[in-house]
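A single protein chain has been removed from this complex, and every other one stays in its place.
What follows is chain A.
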Amino acid sequence: MMHIKHEAEERHVLTVTVDNEAGILAKIAGLFTARGYNIDSLTVADITENHAVSRITIVTHGPPSQIDQIHAQLERLVPVHKVVDLTESGPFVQRELALIKVAGMGEKRVEALRIADVFRAKPVDTSTSSFIFELTGAPDKIDTFVAIMRELGLVEVGRTGVVGMIRGAEEA
C-alpha cells in the first residue's frame, strides 16, 4: 500500500520586483500552481512614478529545497528583475493591514472598543451596534486580535496580506 508522504515545511516571505506588464501577475500566480507551490498571501502594487515596476510580496511555505526552487523559478521569468527571500536575508519588517467588522451591544461593545485600543486598532466606521476597526501589524498580531474579536461579535475580516522589507539602511 502506498501513502502520500509530507516533508517538514518552512514559511518564507519573498519580495519580487517585476516589470509592470500585462499578465505578469498571472505568470507568477500560475507558476506557483503549475509547479505545485503554495501561496499563503500575495500583494502587489506598482512602486515607481511612471508605473513601470511593481513589487510583489509573496508568503509561501514548503520544504527548504522547494523554497530554493521557487526563488530560482521566479528569477527565470523574463519580466522579473529581482527576487529577495526576506526570511533568508536576515531581520525584516512585515506588516499587514486588516479591516475587522464587529457587531454587538452593551458590555461586549465596550470591551471590543477597549481591546481595540490596546492593539492600537482604529475605528474607521461605526454604527450604534457595530464597528469596523483598522489594524496594522505583523500577521500574528492580527491573528490574535481577530481571535479575541471572535468572542465579541466578529462579523467579517479583510486582510491585505504581508508587505515586507529588510531592516537597516541597505536596499535588499
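Heads up, the rule we're going with is that contacts are C-beta pairs under 8 Å (C-beta built on N, C-alpha and C of every residue); 3 or more make two chains touch, one makes a residue touch a chain; residues count from 1.
Rule of thumb we're sticking to: contacts and distances are computed from a predicted model.
Trainee: As a check of understanding, state which of "Na+/H+ antiporter subunit D", "Allophanate hydrolase", "Formylmethanofuran dehydrogenase subunit B" or "Acetolactate synthase" is the UniProt name of the chain not shown.
Mentor: Listed in its UniProt record, the absent chain's protein name reads "Acetolactate synthase".
Trainee: Determine which one of A:40, A:68 or A:134 touches the chain that has been left out.
Mentor: Missing-chain contact among the listed residues: A:68.
Trainee: Which is it among A:11, A:51, A:76 or A:167 that touches the chain not included here?
Mentor: A:76
Trainee: Touching residues of chain A against the unshown chain: what are they?
Mentor: On the chain A side, contact with the omitted chain comes from 1-2, 19, 22-23, 26-27, 30-31, 34, 65, 68-69, 72-73, 75-79, 81.
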